[in-house]
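See structure below.
Complex shown without one protein chain; remaining protein chains in place.
As written, the chains take the letters A, B and C, and residue 1 is the first residue of each chain.
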Amino acid sequence: MRMLNALLAVTLVAVTASPLAAAEAPRARDLGIPFDGNPGPLNAITDVAGVTVGETTLISSAGPGHEVRTGVTAILPRGRDTLQSNVFAGWFALNGNGEMTGTTWIDESGQLEGPVMLTNTHSVGVVRDAVIAWRIRQGKPDASGYWWSLPVVAETYDGYLNDVNGFHVTPENAMAALDGAHGGAVGEGNVGGGTGMICHEFKCGTGTASRIVTVDKHAYTIGVLVQANYGIRDTLRIAGVPVGQEIRQHRVWHLTDPERGDTGSIIIVVGTDAPLLPHQMKRLAKRAALGLARNGSFAGNGSGDIFIAFSTANAGAVEDAPLNTATFIGNDSMDEVFLGTVEATEEAIINAMVAARDLHGQDGHYAIAIPHDELRAILRRYNRLKAP
Amino acid sequence: MRMLNALLAVTLVAVTASPLAAAEAPRARDLGIPFDGNPGPLNAITDVAGVTVGETTLISSAGPGHEVRTGVTAILPRGRDTLQSNVFAGWFALNGNGEMTGTTWIDESGQLEGPVMLTNTHSVGVVRDAVIAWRIRQGKPDASGYWWSLPVVAETYDGYLNDVNGFHVTPENAMAALDGAHGGAVGEGNVGGGTGMICHEFKCGTGTASRIVTVDKHAYTIGVLVQANYGIRDTLRIAGVPVGQEIRQHRVWHLTDPERGDTGSIIIVVGTDAPLLPHQMKRLAKRAALGLARNGSFAGNGSGDIFIAFSTANAGAVEDAPLNTATFIGNDSMDEVFLGTVEATEEAIINAMVAARDLHGQDGHYAIAIPHDELRAILRRYNRLKAP
Amino acid sequence: MRMLNALLAVTLVAVTASPLAAAEAPRARDLGIPFDGNPGPLNAITDVAGVTVGETTLISSAGPGHEVRTGVTAILPRGRDTLQSNVFAGWFALNGNGEMTGTTWIDESGQLEGPVMLTNTHSVGVVRDAVIAWRIRQGKPDASGYWWSLPVVAETYDGYLNDVNGFHVTPENAMAALDGAHGGAVGEGNVGGGTGMICHEFKCGTGTASRIVTVDKHAYTIGVLVQANYGIRDTLRIAGVPVGQEIRQHRVWHLTDPERGDTGSIIIVVGTDAPLLPHQMKRLAKRAALGLARNGSFAGNGSGDIFIAFSTANAGAVEDAPLNTATFIGNDSMDEVFLGTVEATEEAIINAMVAARDLHGQDGHYAIAIPHDELRAILRRYNRLKAP
Partner (left out) sequence: MRMLNALLAVTLVAVTASPLAAAEAPRARDLGIPFDGNPGPLNAITDVAGVTVGETTLISSAGPGHEVRTGVTAILPRGRDTLQSNVFAGWFALNGNGEMTGTTWIDESGQLEGPVMLTNTHSVGVVRDAVIAWRIRQGKPDASGYWWSLPVVAETYDGYLNDVNGFHVTPENAMAALDGAHGGAVGEGNVGGGTGMICHEFKCGTGTASRIVTVDKHAYTIGVLVQANYGIRDTLRIAGVPVGQEIRQHRVWHLTDPERGDTGSIIIVVGTDAPLLPHQMKRLAKRAALGLARNGSFAGNGSGDIFIAFSTANAGAVEDAPLNTATFIGNDSMDEVFLGTVEATEEAIINAMVAARDLHGQDGHYAIAIPHDELRAILRRYNRLKAP
């Protein structure tokens, strides 16, 4: 069968660093897909100064019937300074069939303490406690005297390809993602927490994008990183084109369960250097839903669509001195920031899909990456293919 | 100037019934715009059995500098039975720069008591109290002994065309909308609360659409009615086509304030006969955001994007006897209802835009309806024009 | 009947200024009721610099069967400067069987624009639109170019004593409350929006109190104003003493409906000069619930228990320039502010109850004020009467 032949050989080792292959692969706009707005130099969340990303990718076999296709992604809002300084943050659940720990404290404090971690559904706990343990190993508590006792860990479900009930993620995997976090290019596709993920019935995973926006002559950067695992084929739109109604083969659920609905999830992480207060961060988190919708999501019942946004501005203001000072963009001036968030989210998801590679895993299941040539042909047919 | 020549003569009378002209005008799918899903027979919120809609349209002059372009729309979930029986309901604010009264009681009780009323921003109060007064005139309180003391009234801002500071809506206007509510075809465009509204810098207003979905072999209807007044030109997508980047003339804000952002709003009312519990109605209300996003909204700061959803099922369960029984669709079976809500919202907004007519008003301001022929030409160019 | 004899003669005129009688009457701590914490000089919300309060009290007869016992209270966070400068604000619904308009914009913007208005349930609309009209009369829009188009108006239900279905509150009544707002002593008991209110089956109404707290050597003031109309007799605790189980006569509902539950409501307004961000204002609003609970509320189904908190600090920060600066107390230093809010709320409610006077109204209904001597005797019996 053609699709089976097309499957990549499975690498039977755990890979911690971003695979070079993924970094060199074409990204969505390399294929001529048109997007609005102005991306940053990396078109990645790491365009936001200070943000670092690390990942642990686990692709191996733990014995017959135990195929491991999973991982951990760590996003540190201020890189190593995350140890000492929080960020203002907000979050939003479009459809809460998922987990993001630590959110009640984000709502209450307006702040995110520590990293955002992404992994599979059944490994949220091990990653959560590992974040605390890792923080303790770094030495003293922060300026306020606290450890990171309420870590933020989110998940999507990779049980179609991964032996999720085998609990293969270890504390060391989580710590390696934290230790390896770096600026610069971010691995996309089958890497980190996104390793085993599928969206719109194509292989998917981690994706990122960014936008530069101007507010009152100041340039600000908005970066988005997604772990994309949602959606059915029918509703997929790319740059507005009904691609999901055109590419009818390679359907994942069609092979195993034609009636299966949207049982995936998507975690969206928005970072920015725009100075915004906590209630404004929640506004940003909500805009991620609009970028997601452009690609055709209807937020199915089974989908844990949970979004978090943070701002790296106001570093001094979030150490919780008795009296603090923060700057913030006026509400009336936020439209560019909103629009940039929508646009970067839209592109980050398509980047995840374009970067992903065919993968087979548990129970003979496999998922095919979206075929680039066919995608380009469709865009051309709808007069939406951008000249290179 | 061509655009000025194209303006309709202003009718200097208040019109209470739906104007026939609007009813006979082509709707979005008559123009060949493609939409997904199966609409009901009227493709309107009144496809949901029992729902009635009434409107008062005010187009007149109250003296020099006081052009009246406003109105009131009333949606009664159970028609006249709304007097006796509540509906399960939920609501969601995508961007809360607007008013919808009565929402804390919806959250608390899970029920909507009485109609949903739509009007302009400065007339919410008069309409609210008029709903109570109208209810009192109908005789006895409901089975629980209550009047409608916490009415639901929502608004969008028509001050660009309408003399909104003139407070021209009267209690009688609100009562006329309630008295005149009926099933069947629903007026679209410049009618009711939508009379003076503008979206994506085209004249807009009231729009409606519906979908029939099947859950476990039962057919359910989802109806949507919007009062659409949001958005900038640039981001408008119709059926995924970047129409707003193609039609650059006729821009409203461009004429008066080129830097003006998204200062409008949209109220979306979702009704269904699918049996759903209150927390599930909130889920439906959230899906309206996804339909809105498909057309290009980024929920600008100035936009009051507030959505309400109700279910006409379980008529007996919402009279608040000491013990009640309700049926409901299991969460696992809701995907079709979600998707139908997204699709009907997408179409209802475009229906509002297509049905609207050029209108001039206050301060020499005017807004041009989207030109149908040009729209069709663009859709054809993007291979998205559907054969009639 | 003794209780009827005790009723005050009804004043058949509308009173706009605070009645001196109420101001001279003993307040809760004058009776020897013990409270924790340090009140400000007025023990009133007006201890917060800049806050002004105005009220219109309507006690008259509009003909047989139409007894008017209602009014309007206006709280202006910055007095006249409220015209130009917003305040950071947050709100919370403990039990949402009530109305507070304008809350979605508070959530979204983090700001309160204009006053907080309190009135009866069926007059929210007229007061709302009147606030907009009053603002327009004051001249130009604010620095951001806006009117107060989304006013905050809250209510409790006075239909037991007042002809609430007569809609006796006029726009002029609301404007008079705004025009008459002043600093200094605040009328309590049967005044303003609180005129016809009842709590724990005693006559009640408007009450206020304040606390001075110290955070890192800075003194801040927290002021609370309540419109109290909630509760059944049984659960009333004053200073922890089960007063409601001791005073069994004078029960209001007992006279007309022995099975009647908690169908009242309470609106609590918290103002402070402590610099706090919007998400922290929501935290303050929640603490009002804890002060309320100390007096025995269980937030019955019929009770609209809705609270709003604002901070007068950061006057320059809320004019929504493109870039703004705000100071704020660190989360770790907020405990004193929280505790002060709880304490001031507890006392403001008892102040409303102590200041109220017997009142009869609609349908021969009447409510008796809590008997001061009996209350003191009970406190003495429980070793809780404080020496004067």
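Please note the rule applied: a residue touches a chain if its C-beta (ideal position, glycine included) is under 8 Å from a C-beta of that chain, and two chains touch if they have at least 3 such contacts.
Please read all numbers here as calculations on a predicted model, not as lab measurements.
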| item | value |
| --- | --- |
| Full-complex contact with the absent chain, from C:141, C:171, C:261 or C:371 | C:261 |
| Full-complex contact with the absent chain, from B:110, B:302 or B:340 | B:110 |
| Which residue of C:94, C:197 or C:281 touches the chain not shown here | C:94 |
| Absent-chain contact - pick from B:168, B:283 or B:384 | B:283 |
| Residues belonging to subunit C that touch the chain removed from view | 36, 94-95, 235, 237, 239-242, 261-262, 283, 286-287, 289-294, 297-302, 331-335, 338-339, 341-342, 381-384 |
| Interface with the unshown chain - residue positions in subunit A | 93, 95-109, 121-130, 132-133, 136, 147, 149-150, 153, 157, 165, 167, 304, 306 |
| Contact footprint on subunit B, counting only the chain that is left out | 107-111, 144, 215-216, 218, 275, 277-280, 283, 317, 319-333 |
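We take it that only the chains that are shown with their structure count from here on.
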| item | value |
| --- | --- |
| Equivalent interface positions on subunit B and subunit C, same or different at half | same |
| Identity of the chain that, by mean CA position, is farthest from subunit A | C |
| Between subunit A and subunit C, centroid-to-centroid distance (C-alpha), Å | 47 |
| Gap in Å, rounded to a whole number, between the CA centres of subunit C and subunit B | 36 |
| Of all residues in subunit C, the ones touching two or more other chains | 107-109 |
